[in-house]
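A single protein chain has been omitted; all remaining protein chains appear in their positions.
All chains are identified by letter, namely A, B and C, in their written order; residue positions are counted from 1 within each chain.
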Amino acid sequence: MTQRVKNPTLRVILVTLDQVFYIARMGISVRGIGRVILGFLDTLGGIVTLLVQTLLNLLRPPYRFRLMIAQAEVAGWKSLPLIGITLGFLGMIVILELHFQLSRLLHNTSLVPGVAGLLFFREFGPTVVAAMMAAKVGAGFTAEIGSMNTTDQIDALKLMGVSPVHYLAVPRFVGCMSMQVCMSIIGLFCCIAAGYLASLPEFNLQSYISIMNSYVGWPDFINLILKAVGLGWVVPIVSCHYGFRCRGGARGVGDATTRAVVTAILIIIVIDFTITAIADKLVVAAMSFL
Amino acid sequence: MIKRLFNYLWQLPFMVTGHLFTWLGPVISEIGSMSLFFWQVIKSIFHRPFEVREFIIQLYQVGVRSIPVVLLAGLFVGAIVSIQFHYALSQFGAGALQYLGGVTTSGLLREVAPVLVSVMIAARVGAYITAELATMKVTEQVDAVRCLGADPLRFLVVPRFLAVTIMIFILTILGLIIATAGGALSAYLLTGMGISKYFASIRSLAAAWALFNGMFKSLLFGVLLSTVSCYKGLNTDGGSEGVGRAVNSCLVTSAIAIFLADYIIARLASLTFEVAESFLFFMEI
Amino acid sequence: MESSNIIEAEGLRVRLADRLVLDGMDFSVKKGEMVALMGISGSGKSTLLRAIVGLFSMEAGRISVAGFPMGPSDRSNLGRIRRSTGMLFQGNALFDSMSVAGNIGFVLQEVLRLPSAEIEERVNGLLERLHLGPIGNKFPSELSGGMKKRVGIARAVAHNPEVVFYDDPTAGLDPITENVISGLIAELRSGGRQSGVVVTNQLAVARKTSDRAVLVRQGKALELGPVAGLSASDIPELKEKDPKGRPASQS
Partner (left out) sequence: MIEYDNVWKSFGDNRVLKGISLDVREGETFFVLGQTGAGKTVMVRLLVGLLHADSGAVRIDGEDITGFSEQDFQRIRKKCGMVFQLPTLFDSMTVFENIAFGLRRLGNLSEEEIGERVKNTLEDVELDFSICLRLPHELSFGEQKRVGLARTVILSPRYVLYDEPTTGLDPFTADRINDLVLRLNRKMGATAIVVSHDLLSMNKIADRVGLLYKGEFRFVGPVKDFNRSDDPVVAEFRGGGEA
């Protein structure tokens, strides 16, 4: 059919569309969907087994503290500028938005810092920090381990009697987990400080802090730590998983890195949802326990 | 010992400013070269011939294959936002709860949907384009394109640039719809609020202005994102670890660019809104 | 298995991505002997090497390395086999996040956990033996192709294993460096105690480094006999015919 079309551009479009449908049809066929589901389960299985392996290796001597500190530095110090900037802007945006919403809704904007504080503690602190860690630190781990994989360094490790999970995954897990908790707290302060800057004309420091204190209490702080830990394992484990399984060549490393970041962010969102949905019950239980 | 300490303290401010500039210098030069790159890409869009074939394939690679990711992320984030607002609004007493639908949707519309979709697209597409272009550069394919008489900007960058910008706009709309549905669903399931009640309050709050604001924001993110990812892709050095580094810095730069642009627009929007409101007030509408 | 063989592989079958790469391979190396594994790319010579050290799992057959048996199901001796072997990968596989001294001394420090004084002494000994000079704290990215290869060799023999494997040691090197590396491999085994396998498709390298040659074709091993008498005509697919009819490789 496409041969009869005279106009060259139109014919190129039709030929390409035909090619695209051909590629898409492969995806939509039963075998295609089957492959996607299997791929999803395989990834999930791989991630869970790596998590279990890492936890088991965690307790096995020799403990390589030097490596853990090195990874902590990569996960913490190097990602500080990114966390600071993004969380800072986020704080300002939230204050501006709430100001706009509440002024039109309840016509009194005196409670803006309170609501903002709630959002910072419960939502924007841990989740956005986790997402940024996935982008900066997760991509870095996958790229590093991926390129080690393509140049046979992982096989070399195995041959020298050192388990790659123990030498590569454990230090990154410990470093990244601990740094994620610290970064959540630092990110929180960036949010609050930047939020104060954005709310300046209307609030001075004293009133800003007092209103925020009246709404935010200890349960929200526990919620923050809970989420930081709950999300903390995702970045190192998912990125190491994709790094170990990375195909050969520069293209392999590129693909592995992009998939690692996307999967990490998706898992972060799903876990964040589960924690948020059952947060109230958890916090109440934690409070009664204290 | 005291003298050494004093000496150190005395130097500290200079060291910090030194660090700041050593860190700031390259950042500013990068922003400069990126905007130059952006200008070259815009110029070469209008050069004959336009790569139709590549453009369509990129539309498929960028857009169609990102739909599942955007759907999944949108659904859950919509639910999260509505739960958080429910908790926040409940502090104001029962009266405020009826506005939950409006506040959540408006929050999603103006802020969360564009930013969320852009961050997902930055990860799913931006990093993919950087990885693909970096791989082509590392394996000398970009040189091959030049040696065969084609301009890499027009052949590689322009199709991807347009595909990302158009697809981000469409995916934001899709993400918005799914997120609102997620919000309504979680409000109904977790807090027992009727679906119709949830949607009733939307009409009053989510004015067309907010819709325009969100759409404009997603277009701007699209342009920012495609410039950063194409630039980082073509400026790679070193072998396969060079590719990994390029992808990493693309993600970081896009994240910062998205939040910075978001803040600027939020600031502009609030200014213009006040102007528009006083204008409306003046006109007694 | 007579004790004289340091490596013994019988009826080895290895499948990679549903392609039968090794099909009933028999291969053995006597103590103190150096064997050259030859064959065109894709014939399975590297796969055999990696199967012996357990990087690829076997479908069938038995392997014994340095007296430790290993089969498709029981891989209990894997750790012991790996401790008594050393491998130089085709791409050197040096850890680019570690200095040269860190690379060479890796096994001594992380596995054998020797005192740092002894590690340093052994590393410097190896650096001299491979004519590398004091580049202990340089990083792999700063070295030339030839030097990277020699650091790879030093790392492979650091824990003086009984068997050393060289996976295409002269790939992508120019004639001068290729000569130097083959010389080093020959010199390293002069101790007689160390046996090994060299994977290559360069006749000159096989002649210089090994005693006996084995041809690998479609996953099976064909004995070619001592390297001395070997000439290009014996290996049909490696025939390096030269238009002017002169004997192919000069050296």
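By our rule, a residue touches a chain if its C-beta (ideal position, glycine included) is under 8 Å from a C-beta of that chain, and two chains touch if they have at least 3 such contacts.
Bear in mind the structure is a predicted one, so any value in this text is a computation, not a measurement.
The hidden chain, counted over the whole complex, makes contact with B, C. Touch with the chain omitted from the figure is made, among B:I57, B:V77, B:I178 or B:A269, by B:I57.
When the omitted chain is restored, the residue from B:P26, B:P49 or B:P68 that touches it is B:P49. Only one residue from B:Q98, B:Q141 or B:T191 touches the chain missing from this view: B:Q141. The missing chain, though absent from the display, is touched by one residue of C:D174, C:E187 or C:E223; that residue is C:D174. Interface with the hidden chain, as seen from chain C, comprises residues 40-42, 144-145, 171-177, 179, 201, 204, 237-244, 246, 248-251.
Although one chain is not displayed, its contacts with chain B can still be listed: residues 49, 57, 136, 139-141, 143-151.
Going forward, only the chains that are shown with their structure count from here on.
Inter-chain centre distance (chain A to chain B, centres taken as mean C-alpha positions): 16 Å. Centres computed as Cα averages put chain A at a distance of 43 Å from chain C. Measuring from the averaged C-alpha position of chain B to that of chain C gives a distance of 51 Å.
Chain contacts: chain A has residues 144, 151 touching two or more partner chains. Within chain C, contacts with two or more other chains are made by residues 96.
Residue ranges on chain A touching chain C, taken from their complex, read 62, 144, 148, 151-153, 155-156, 158-162, 167.
Taken together, the chain B residues at the contact with chain A in this complex read 23, 52-53, 56-57, 60, 64, 69, 72-73, 76-77, 79-80, 83-84, 87-88, 91-92, 96, 99, 102-103, 106-107, 110-111, 119-120, 122-124, 127-128, 130-132, 134-135, 138-139, 186, 190, 205, 239-245, 247-248, 251-252, 255-256, 259-260, 262-263, 266-267, 269-270, 273. If you check the complex, the residues on chain C that touch chain A are 50, 53, 55, 79, 82-83, 85, 87, 89-97, 106-107, 110-111, 113.
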